[in-house]
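Our next item is chain A:
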Amino acid sequence: MGISLMYYLLVSGGLFALGLLGVLIRRNPLLLLLSVELMLNGANVALIGFSRHWNSTDGQVFALVVMVVAAAEVVIGLGLIVAVFRQRIALDVDGMDHLKG
Partner candidate 1 sequence: MGERIAFAIAAAGALGCAAGVVTLSNPFRAAVSLIGTLLSVAVLFLLAAAPFAAAIQVIVYAGAIVVLFLFVIAYLGERPPRIGPDPMGRWAFLMATGVGVLVALGLIGLLRSHLPGMRAAFAEAGDIGSPRAIGMAFVDTHSLVFEATSLVLLIAALGAVLLARRAVLGERGR
Partner candidate 2 sequence: MSVHEPFWLMLIKAGLLAFTVITIFAYVMLWERKLLGRFQARYGPNRTGLVGYMQPLADVVKLIFKEDFVPRGANKVLFHVAPVMAIACAVTGIAIIPFGTTGELFGHEFTMYGTDLSVGVLVLFALSGLGFYGMILGGWASGNKYSLLGAARTAAQLVSYEVAMGLSIIGVIMIAQSLSLVDIVNAQMNSVWYILCQPLGFAVFVVAAVAETNRTPFDLPEAESELVAGYLTEYGGLKFAIFAMAEYVNMIVLSGLGATLFLGGFDGPWLPQWLSWLWLLAKIFVFLFLFIWLRATLPRLRYDQLMRFGWKVLLPLATLNLIVTAIVVGIFFQND
């Protein structure tokens, strides 16, 4: 009576899909970053599931590296948001199109 790989992949797919939906819908860049974190967590769940399936540590190492990269990305993302905010621009990703050709 155990868990199989399929369940892990289902949860991972669900988290990734919800994160994808959040990235597509959200206008507030903070909420967008939260959705990106959801996608990264979905990927981590899949990695850990596979690592358990093949009985290998490599998947977990990969998941830890993903966590580190997520932390670094959040730091820079939030720094950018704060910098944009300080320039008195409204926090709306659809409105930040000044570089549009």
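As a convention for this text, a contact is a pair of C-beta atoms (placed from the backbone, for glycine too) under 8 Å apart; a residue touches a chain by one contact, two chains touch by 3 or more; residues count from 1.
Inclusion criterion for the candidates: all candidates are chains of the complex that A comes from, given by their letters.
Please read these numbers as outputs of a predicted model, since none were measured by experiment.
As listed, 1 or 2 are all part of this complex, and the one touching chain A is 1.
Listing the residues of chain A that touch candidate 1 in their complex gives 1-11, 13-15, 17-22, 24-28, 30-31, 33-35, 37-38, 41, 44-45, 48-49, 51-53, 55-58, 60-61, 63-65, 67-76, 78-83, 85-87, 90-92, 95.
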